[in-house]
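Got a structure for you, questions after.
Left out: one protein chain. Kept in place: all the others.
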Amino acid sequence: MLAPDSGPFWFLVFFMLLAATGAGLLLLAMRLAPRGRGLLKEETYESGQVPPGGKRVRLAMQYFSFLLLFLVFDVVAMFLFAWGFSFFGYGQLQSAYMVLLLLFLLPPIYLTLRVARNVGV
Amino acid sequence: MISKSETFVSKFQKYGIITSILILILILYLIFPDIVAVVRLLLSNPVAVLGTGLFKLIIFPGLIYISLVPLIAEWVERKIVAKMQVRVGPLYVGGWEGFLQPIADLLKLISKEIIIPKNADKLIFVLSPILVFIIGALPSVVVPYSPNYVIWNYEFGVLLFFAVLGFYPLAVLTAAWSSNNKYSFIGGLRALYQLASYEVPLFLATLPSVMLANSLSLSGIAASQSRVWFVAFAPISAVVFFVAMMAELERIPFDTPEADSELVTGWTTEYAGMAWGLLQFASYVKLTALSGVFVVLFLGGWQGPAFFPPVVWSLVKVAAVILILLLARGYYPRIRIDQLVRAGWGWLIPLCIVNILALVAFQPYLAAFVR
Partner (left out) sequence: MVDIFIPIILVALSSIAALFSLESKSLVYGAISLAMFFVGLSLFFFYLGLPYLAIFQLAIYVGAIAVLIMFTVMVVGEGTSREGRPRLIVLGLLGFVVIVSSLYFALSYFGSVSTTQTQPGFSMQLLTAALIDHYGLLILVLGLLLTAAAFGAVALARREVEES
C-alpha cells in the first residue's frame, strides 16, 4: 500500500514535511525571540480592560439548526458524487432518483430560514 | 517569578525539538532512495530531475511553491489595495516598489515573542496553528498543474480535497476555544457557521464538473476539457463556487470571523508573532489550493493554445483567479453573519441545484460536446 514513489507515500511524506515546517517555524520563533518581562502580557486580551466575568464564555446556539442541516447535506452530497461519476451512463429517468433526493432537501432549508427569521436571527 | 506559560514554553521547546528531529529523520529515511536517485540524475541528465517525485514534493507543486505564492500574493495584495485607495503601499524594502516587504514581515514575525495567555489551554493553543497550517496545505497534494506536475494523481482527488478541507473548522474551533478569550470564541463560532454553511455550496458546485467529466480525479476533469471549458456548461456553478471559495477563505466580503472593527481579529486575537504568522500563512496556502481547484474544475486546468507549455497555462490561470480574489478586498464592505448564512442557504444552494437540473435536462445534447 505504501510502496515508495506511489501517491499515498508522497501524501504521507508531504504530511510529515508540513508538520515539521509548521513546528519548525514556531520553535525557531520561540528560540530567536526575546522574552518580555512582567506577567501583564499573559492577561487575556480585552482591549486594555481587565477581563470581567468567568473563565469560559457561553453563547446561545442561534444557528444550531443550520449545523444540523449541514450534516444532512454532507451525507446527500457523498451519494450525489457516486451518481455524478457515471452521469452519461444513465438515462434521465434513472437520474431522477438522485435529483429527487436533492429536491427533497429544499423544504427543510425553507423551514429553517423561516424559523431563523421568526426567532430574529 | 516564572509563570506557568514560561515553563510551558521551555518544556514545549525541549520536546518539540526532539519530536521535530525525529520526524525529519523519519522523512530522510523514507525518501533516502529518492535523494540518491536525484543526485545520480543530476550528474547524468539534469533535465530529468524535473519529473521526479522528489522534485514535485519539495519544489513545484510542493513545499517551495506553496510557500512562495503567499509571499508574492501578500505583496501584490498590499500594493493593489493601496493603489485602489490612493496610497503607495510598501515602497522601500528591496528597492523596486518594496517587493521584499513580505520577507521583512516574515523576519519580523519570527523575531517576535509568542505570548501564551495564562488562561489558555496551552498545549492546544500552541498546536492549533500547526494543525491549521497542515490542513490548509494538505489539499494541494491532489491539485494538478499539468498531466505530470501533481504530487498524488488520485482517482478520488476531488473527494479527498474537500474531505481534508472539511477538517478546517475543527482546527479553527480548537484554536478559538483554547485561547479562552471572548473575541476568539465569538470569532470561532462565526467561522464555524460560515465554513459549515459554505461547504455545502462548494460540494454541490463541484458536482457539474464531475458529471460532465465522468471522473472523480482532478487530472481527469482537467483532461476532459480539451474542447470546451466547463465554465460554458456550468456558469452558475462557477459563480457559486467562486463566492463559496471567498467565504471559505474568510476574505473581505465574508470576513465576519475576523471582523477587525468588531472582534479585534476574531479567532486569531490571542495569537502573536509567528503563531499568528502561521495562521495567516495557512489562509494564503488554502487560497492557492482552492484557486488551483477552481481552475481545474471550470477553467480547463492546463488546457490552452500550444504556444505555451501546460504548466505555464495553469500558472497564468491560477494567478488570474488569485488576483480577482485579492481585488475583492478593495471594494466590498463586510456582510453581517445572518446575511451571510441566509445567502449561503437561501441563494447559493438553490442556484447549484438549478445548474444540476439544467445539466440533467440537457443530458442528451451534452454528450456530443463533452466527448
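The chains carry the letters A and B, assigned in the order they are written, with residues numbered from 1 in each.
Basically, a contact is a pair of C-beta atoms (placed from the backbone, for glycine too) under 8 Å apart; a residue touches a chain by one contact, two chains touch by 3 or more.
Model, not experiment: these values are computed from the prediction.
Only one of B:A163, B:V354 or B:A367 touches the chain withheld from this view, namely B:A163.
In the complete assembly, the contact with the undisplayed chain comes from B:L173, out of B:A120, B:V141 or B:L173. Where chain B meets the omitted chain, the residues involved are 121, 124, 155-156, 159-160, 162-164, 166-167, 169-170, 173-174, 177, 185, 189, 192, 196, 199, 216.
As for the chain not pictured, it touches chain A at residues 1-2, 8, 56, 58-62, 64-65, 67-72, 74-76, 78-79, 82-83, 85-86, 89-90, 94, 97-98, 100-101, 104-105, 107-108, 111-112, 115, 119, 121.
As a convention for this text, only the chains that are shown with their structure count from here on.
With centres defined as mean CA coordinates, chain B is found 13 Å away from chain A.
Across the complex, chain A meets chain B through its residues 4-5, 7-36, 39, 41-47, 51, 55-57, 59, 63, 66-67, 69-70, 73-74, 77-78, 80-81, 84-89, 91-92, 95-96, 99, 102-103, 106, 109, 112-113, 116, 121. Note for the complex: chain B touches chain A at residues 1, 3, 5-6, 9, 12-13, 16-17, 19-20, 23-24, 26-27, 30-31, 33-34, 53, 56-57, 62-63, 67, 109-119, 126, 129-130, 133-134, 137-138, 141, 151-154, 158-159, 166, 180-183, 185-186, 189, 192-193, 196-197, 199-200, 203-204, 207, 210-212, 214-216, 264, 269-270, 273-275, 277-278, 338, 341-342, 345-346, 349-350, 353, 356-357, 359-361, 363-364, 366-367, 370.
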